[in-house]
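Pasting in a structure now, in structure tokens, and then I'll have a few things to ask.
Omission of a single protein chain aside, the complex is shown with its protein chains in their original locations.
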Amino acid sequence: MVLAARGLRRDFGGFTAVKDVDLDVHHARVHALIGPNGAGKTTVFNLLTKFLQPTHGTITLLGEDITNTAPDKVARMGLVRSFQISAVFPHLTVLDNVRVALQRPNRLATQFWKPLSALDALNGKADQLIRSVGLEKERNALAADLSYGRKRVLEIATTLALDPKVLLLDEPMAGMGHEDVGMVAEIIREVARERAVLMVEHNLSVVATLCHHVTVLQRGEILAEGDYASVSDDPRVRTAYMGTEEA
Amino acid sequence: MTLTFELQKQKERTPVVAQTVFLGLGLVLLLLAPLFFYPVFLMKILCFALFACAFNLLLGYTGLLSFGHAAFFGGAAYFTAHAVKEWGVPPELGILVGVVGAALLGAVIGFFAIRRQGIYFAMITLALAQMFYFFCLQAEFTHGEDGIQSVPRGHLFGLLDLSQSSNMYYFVLAIFVIGIAIIWRIINSPFGMILKSIRENETRAISLGYSVRNYKLAAFVMSAALTGLAGGLKALVFQFATLTDVGWQMSGEVILMTLLGGIGTLIGPLFGAALVVTLQNYLATSEFPVTIITGVVFMACVLLFRRGIVGEFYNSRLGRRLGFEHRQKH
Amino acid sequence: MTMIFGIPLQAFLGQLLIGLINGSFYALLSLGLAIIFGLLRVINFAHGAQYMLGAFIAWLLLAHFGIGYWPALILAPLLVGLLGAAIERTMLRRLYSLDPLYGLLFTFGLALTVEGTFRYLYGASGQPYATPALLTGGANLGFMFLPVYRGWAIVFSLIVCIGTWLVIEKTKLGSYLRAATENPVLVQSFGINVPFLLTLTYGLGAALAALAGVLAAPIYQVSPLMGSNIIIVVFAVVVVGGMGSIMGAIVTGYLLGVAEGLTKVFYPEASNIVIFVIMAIVLLLRPAGLFGRDA
Partner (left out) sequence: MNKKVIATLAIMLASSTAALADASDGKVKIGILNDQSGVYADFGGKFSYEAALMAVEDYGGKVLGVPVEVITADHQNKADIASNIARQWYDTEQVDSIMELTTSSVALAVQAISKEKKKIDIVTGAATTELTGKQCSPYGFHWAYDTHSLAVGTGGALVKQGGDSWFFLTADYAFGYSLEENTGNYVKENGGKVVGAVRHPLATTDFSSFLLQAQSSGAKVIGLANAGLDTSNAIKQAAEFGIVQGGQRLAALLFTLAEVHGLGLEAAQGLTLTEGFYWNRDAESAKFGKRFMERTGKMPNMVHAGTYSAVTQYLKAIEKAGSDDADAVSKELHAMPVNDVFAQNGTVAPNGRMIHDMYLLEVKKPDESKEPWDYFKVLATIPGKEAFIDPAQSGCDLVKS
């Protein structure tokens, strides 16, 4: 178990967005967080990555308590996330986007006296990542000019660039074409061999084929948990889920 | 929360030629300028241009709008003037005192200001700079309304007599070029890349593990130090330091210069500064009050050409053909 | 004689009351700023200029048309409100889609222009504006001599602040305003004219500033510079308050007025910076401000 949350709760004013959530994310497994819109999935992500401070509860990452740790520190400890809406640096090229991520562990980030060409040392690793997500044609294009799906792919590449121990992916397939969905699923499967992955996903067929474990959230609370088959058979899940959204 | 962008695009080498020609031409013009213009006037433009470029390092390349940069500019002018006049240090050391002082001041103000973003950041820098203004008003060494007067220019490295107007001009030009080179290096460095990415998408930068606050603070201090370079230089050029340079109007002026020249372009602020300084000088002898014009230019810039002069040129057909790619988010 | 912190209780009470009077102006001004910011996401740098305009219009009405204080109390805010609305309609509106900083810069330019114009036309040393006959004189409160007009200023500003708060919290229009702040698209889909609401809000904010200006005219010299002197302090008030709520802006305004008033007694040299010092402390302990919510 690499990431664990106990009794997670978050209030906004008088409204409770997340309530008593316990979560265990394991090494080398893909864990899906599903639920209807407004169930609190993204809030859970924000709490786990410390972009939001929980009202109650504790979070441990790799055995360390990170309940009061700053988000950038959490990222440096190896918990890296993607965002629901693609998060790239729009006016940097694809290559630079990846290199910004690669720069961090290399001390290159603080060197203001060196020329940009110092970053060329990262090109080998960067190109490898770019190839692995199939962006080699767009290597020198601006991120802003990419299609939505390609931006998502780029975001995954920058996330992987950090070689994280735990990956939190917020709807990685949303807005993607068919072929991309297949490719990203493959990437995730590959990645999860040596890492833990927690993902929010609406595409239930992807969840069915990819995920080892599923947690269903509803109104900020855990409704059901287990492997896909057992969860999808749960009548409560069926009414809650099918009522609002078709898979 | 970002404003504008200059894009460093790894492109073919052809535009580089055009840009080098422009750069060389500009340098030659600056070297010859004293033949055609009044040297003190030119030096003033260079000081303000360096100030605006240093300010732009923060606004254009990190996306932080400081409304308190006058504190570093005027503060450094006081530090340099005091060091040179009262302690009798040589000019190069005096300027160094100004730079270090401004950097320390930047560290203090930055420490508080980076806790908030966007508009709040602007308001906090404004308020803290105002506090510094009151300090300067009351402190003994600034001589209140009189200012520190008759600051000797001294001899550079004990050799070059700076009271000679032409010597001083080339000294100012040299410092200006060095300052711009430093800014250029910071922008086009691995560190500058991170600043750009923070400007582009702060949340993403955090999620990649960057302690954004530290980077912002570093950029703030660098900008303050370079502003101090301009301020200290100005104190030597004019041989005094007064309250004008610490007032919040000065913070507004540098924003205007940057906006007018082109936010996020390396040399835009130079044009902005030249224009504003010329305008002020010209209007001084006319009937019409300067503040009205300044205000109207401000509004026009924001409403009509947010790219600024240089930004508009980069974006024009000619500019594009010459390879000055300039993209703006809005 | 009872002493508090080494000064007589009576003097202490007097200073407290005076602090409250200054706080009235801070509250009125930060209230307008908060309303505009809440809906438009614009920091209205021209707020000081609009405050000055209010006072100047009152003076112009008196000097040129013989229109006195009481009508001016209605007319000046109305005129400034209309002017504000016109500026919003024609210019400010174009900036909503951009970074909010452009709104700040635009209103900064506007403030310079307005201030410069009045300086050019009427000089900088200021114009006299007499206290209205009904409110001249003073009352001996035992611990201090309170000019009637100051008493009026404090009561009137309280009424306006609470009235504005009631309108925003308790009326239908107010609920639209609040809803539009939260989610403009949603409100528009309910058939509410959001652009009109924005114009109205800016006009209202400007009118509040002008009202404070008219209220200030008999106390302070009516001068083109009166606005720029106060606006930076009001900004600090707003940072301390935190823009979280309308009530927050009002309460912080009064609180800081009192804090400043007491500093004038204990350590007068620092009275200009005490608000900035408080701001720095608040930023350290509660970066979102006293009443602010985390974004």
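Brief remarks follow.
A, B and C are the chain letters, set down in written order, and residue numbers restart from 1 in every chain.
Definition applied: a residue touches a chain if its C-beta (ideal position, glycine included) is under 8 Å from a C-beta of that chain, and two chains touch if they have at least 3 such contacts.
Owing to the predicted nature of the structure, the values given are computational and were not obtained by experimental measurement.
Every visible chain touched by the undisplayed chain in the complete complex is listed here: B, C. For the chain left out of this panel, the touching residue among B:A18, B:V89, B:L104 or B:L137 is B:L137.
Considering C:A11, C:L98, C:I192 or C:A259, the position touching the chain not shown turns out to be C:A11 (whole complex). For the chain missing from the display, the contacting residue among C:I219, C:M247, C:V277 or C:L290 is C:I219, taking the whole complex into account. Where subunit C meets the missing chain, the touching residues are 11, 14-15, 18-19, 21-22, 116, 119-120, 123-128, 130-131, 138, 144-145, 147, 149-150, 218-221, 223, 225-226, 229-230, 261, 264-265, 268-269, 271-273. Think of the hidden chain as still there; on subunit B it touches residues 27-28, 31-32, 34-35, 38-41, 44, 134, 137-138, 143-147, 149-150, 164-167, 170, 234, 238-240, 242-245, 280-281, 283-285, 289-291.
Everything that follows uses one rule, which is that only the chains that are shown with their structure count from here on.
Of all chains shown, the one whose average CA position lies nearest the global CA mean is B.
Annotation: 33 Å between the Cα-based centres of subunit B and subunit C.
As a whole-number value, the distance joining the C-alpha centres of subunit A and subunit C reads 46 Å.
One simple way to say how far apart two chains are is to compare their mean CA positions; for subunit A and subunit B this gives 41 Å. The multi-chain contact residues of subunit B, meaning those touching 2 or more other chains, do not exist; every residue touches at most one other chain. For subunit C, residues touching at least two other chains: there are none.
On subunit A, the positions that touch subunit B within their shared complex are 49, 51, 70-73, 75-76, 80-83, 87-93, 95-96, 99-101, 103-104, 108-116, 118-119, 140, 142, 158, 162.
Residues of subunit C that touch subunit B in their complex: 37, 43, 91, 94-95, 97-102, 104-106, 108-117, 119-120, 232, 235-236, 238-239, 269, 272-273, 276-277, 279-280, 283-284, 287.
Within the complex formed with subunit A, the residues of subunit B that make contact are 5, 7-10, 185-186, 188-194, 196-197, 200-201, 203-212, 215, 218, 222, 327, 329.
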